[in-house]
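The structure under discussion appears below in the form of structure tokens.
Heads up, one of the protein chains got dropped from this complex, but the rest are sitting where they should.
Read from first to last, the chains carry the letters A and B; within each, the first residue is number 1.
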């Protein structure tokens, strides 16, 4: 997808390799296992990073379509695949989602989006979810998804 | 309220009894008290669950009106009562709210909504809050509320 110069052209902002991480360590504290005091960031750009991990929780950036997919189902698949990748990178996966907030440019797309969502979601581990309509940063975007997850135990 | 077939007809998606929970246990870790490694989900459906508890924090789904209430104050009371129920079920209550995000279909309803909110909120424990306008999944919905809380100590 050709994207304008806005926040969502994330990777072009990124001054580091896509696997780079940034860790703020703390000299004076001893992080307990599973409850580290440092923040681990992934894909840190000048404007934003794709994820931050702290206290066993992964906070993802709002994910928008990266491919040229133009229909809601293609864009939803694109965005959910990004979430899978970013969760994996952060030591989590879709079975560990704590909440998902979905912004649709057109709320009438919710039914078509749900078809893709229902195929993707982990049976028995469906997360709390909220879906509202909001105009997105690029007129070509039909969906943006903000996910929060727990790291693997 | 008659709801269309969208995410908000949550309980009809639910393959389990409404009191069911789902726990992802971890064989290899010893959860510290108050900081468990497992995620506890409530009202787990095929599409979403109503809450997830992890690391002492309760993440609720976006709550929308379930009753036939059609005015903003009735819908607000409905949604806040649901939050009370779901927080209780998750081992929390409204004195432990960490943040509440309110989506109003018409931001002009904020004053009327606040009247109900102000009666409901726990004195001395009012949470950080954000309120914005967003079109919701069902045209009959005037309010959706996303709440995050701490479990009881």
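Things to note:
In this text, contacts are C-beta pairs under 8 Å (C-beta built on N, C-alpha and C of every residue); 3 or more make two chains touch, one makes a residue touch a chain.
Predicted model only: the values in this text are computed from it and were never measured.
The chain that is not drawn here is touched, among residues B:67, B:88 or B:125, by B:125. Annotation: of A:51, A:73, A:95 or A:114, A:51 touches the absent chain (contact as defined above). Which of B:57, B:80 or B:137 touches the hidden chain is settled by the complete complex: it is B:57.
If you put the missing chain back, the residues of chain A touching it would be 5-7, 22, 24-26, 28-29, 31-32, 35, 37-39, 41, 44-52, 54-55, 57, 59-62, 103, 134-137, 144, 146, 148.
Residues of chain B in touch with the missing chain: 32, 34-35, 55-57, 95-99, 101, 107, 110-111, 114, 117-118, 121, 123-134, 148, 150, 153.
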